[in-house]
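Let's turn to chain A:
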Amino acid sequence: MNIFTNDITWILLLPVIGAVGVYATPTKIARWVALVFSALVFALSIIMFFRILSDGGFSNFGDLRHLPDSFDALWINFNAGSFHFNIHYFVGVDGLSLPLVVLNALITMLAVIGGWEKTRVKEYLALILLLESGVMGVFVSLDLFLFFLFWEVELAPMFLLIGIWGNDAIKHGVPGRIYSAWKFLLYTFFGSVFMLAGFIFVYLQSGQTSARLTDLSTHLLVGSVQIPLIGVTLSLQLIAFLLVFAAFAVKIPMFPLHTWLPDAHTDAPTEVSVILAGVLLKMGAYGLIRFCLILFPQGAHEFSGVLAVLAVINIIYGAGICLVQSDMKKLIAYSSVSHMGIILLGVAAATGTGDMAFRMAALTGATVQMFSHGIITALLFFCVGVIYDKAHTREIVIFGGVAKRMPMLATLFTFAALASLGLPGLAGFVAEYMVFTGSFKIWTAVTIVSVFTMILTASYLLWMIKRVFYGPFNKKWDWLPDASPRELIPLFALAGVIVFVGIYPTALINVITPSLSQLMHSALAFVK
Partner candidate 1 sequence: MYQYSGLILFAPLLSFVIIVFGTRVWDMTSRPKKVQITTHDGHNTYEGEGHEQEAHVGAELAYASVPAVTTAAVAHGAQDATAHAEDQAAAAHGANLDDHGEDDDEDPKVAHLSAGAIVSGYVGIGIMLLAAIYSWFLLLSSLSDTAFQKTGAFVWSYDWLKQKGGVGDYTIAFHIDTLGLAMLVVVTTVSLLVHFYSQGYMEDSAGYARFYAYLALFTFSMLVIVFAQNFLVIFIGWELVGLSSYLLIGFWINKKAKPEEQRPSPANAAMQAFVTNRIGDVGFIIGIMILFVNTGTFDFPTLFVKAPQVMSQGLLATAMILVFCGAIGKSAQVPLHVWLPSAMEGPTPVSALIHAATMVAAGVYMVARVFPLFVAAGPVALLTVAWVGGITALFAATIALVQSDFKRVLAFSTISQLGYMFVGLGVSGLGGPETAAIYSTGPGMFHLFTHAFFKALLFLGAGSVLHSLHHATHKEVQDMRLMGGLGPKMPITALTWLIATLSISGFPFLAGFFSKETIIGLTAQRGQWALFIITLGTSGLTAFYMLRAFILAFGGTDGKYGGMWGGTYRGVGNPKESPRTMTIPLLLLAIPSIIAGYWFGFFPYVGAREALDVAGLFTDPLTYVGIAVSLVGLVIAYFMYARLNPARLHTIVENNAALRTLHRIFYNRYYVDEFYNLLIKYGVLGLSHVEQAFDTYIVDGLVNGVARLVTTLGRDIRYTETGRVQSYMIGFFGGVAVLTVVALVLVNFVAK
Partner candidate 2 sequence: MGLSLNHFLVLGAMLFCIGLYGAIAKRNAIAVLMGIEIMLNAVNITMVAFSFYNHVNANGVNYSGLLTGQIFAIFIITVAAAEAAVALAMVISIYRKRNTVDVSDIDMMKW
């Protein structure tokens, strides 16, 4: 098969071509170029979805060796004596990555619509398209080093997007956008270093000639090593797990590595926040399930208890801290910390000891949470963006009763908040409910504590909504116009997806299940 007849190649290439096109054309056309290319990628991902569906459904999604849509070619081939260093261009989608690919394509397309009237719009849209390509790469790579490559590629556009279009308010002596861009970059790099070390470690230890996931997953690490000086014996898997997990923990973000997120969100422009919360955070969770669980099941199992505790800290700590935020975006950023904790809880339950079915449910819930948190938080950030673009502030307390002037936005914002707090019938509920019911069997005490997030989430979101939109009207906002039709497009699109997933989650679950059950039965089955 030719590399250029593969869908996935085009999903990776089209945004890049689009970015060049955006740069090369005059501003007026450039926007449409960006829209067309992002729409093409979205269309392609949807086509891929339906083609796989018609080619025999998602049942053959489980085995990474025989994915219905994948491509494998040797890219870097370096052999010196007994040392082999081969990197494959090995890409493919399975049930775990397909929803995220679609999510990324959708959110980027909506971000292009949202960023229609930015200053320096050409550069802005071009970078967003490059970002899309990088993130897509993360989701489709099945080779460790290719994954690492894309993991780093995504940083550059993000750094520029925050650093150039961000907020100018001074933080720690520099403009906030500079501070946050660096913080984002360095935090991620900090994690990446460990990930690369972990990848090299597992690659060399396995003795394989390539770092494809399919090769390494059949040669798992065994044995343990005694750490000199302190004399603790650790299994190799745990060491490798911790190294690789460090990168994912930063990205998820997991307490206490989370402080880059509120800063990055508050200082990023709207669309970048949307992508950051909607897609980029999922890279961490995705990597955790895709690489850590497949490559280091034993290590993940040994870490499972700690992970569960960290998850509950994430959930409760993130929710608690939301209560005292004064900036809408910061509040939503911390709520992401809390919601991503639910994914961690699901993973912790999946790697724990106990009934397979419940662990499976928890892991499925975690995967659904990736998707639903993506669309819900994207919607929330879009809503904040609309109000910020008009009022030029996001301070909660200086608003008051503006639903009177922005009824449409108030409705959608409230809708998003309700979805986020897990109202049944909307996407957030599905994931939360699955994770909680699943993990309750495995980590009972931890789950009981986590469930209290229901109260906190409802409190901080409704309180924010109330202070901004409801209650006595603050006359100074008398001039505020409601959201324009262009701004409403992304809002309605996301709202539609949220309702669909909430009412008929089976559609999503059917895609996810084969991959996860394969994962559970091959990798984690030994944990009884």
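Quick note on the criterion: a residue touches a chain if its C-beta (ideal position, glycine included) is under 8 Å from a C-beta of that chain, and two chains touch if they have at least 3 such contacts; residues count from 1.
Candidate selection criterion: all candidates are chains of the complex that A comes from, given by their letters.
All of these numbers come straight from a predicted model, not from anything done at the bench.
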{"item": "Numbered candidate touching chain A, per complex, among 1 or 2", "value": "1"}
{"item": "Contact footprint of candidate 1 on chain A as seen in their complex", "value": "167-169, 172, 183, 186-187, 256, 258-259, 262, 317, 320-326, 356-358, 360-361, 364, 391-393, 395, 397-398, 400-401, 403-405, 407-408, 410, 418, 423-425, 429-430, 433-434, 436-438, 440-441, 447-448, 451-452, 454-455, 458-459, 462-463, 466, 469-476, 478-482, 504-506, 509, 513-514, 517, 520-521"}
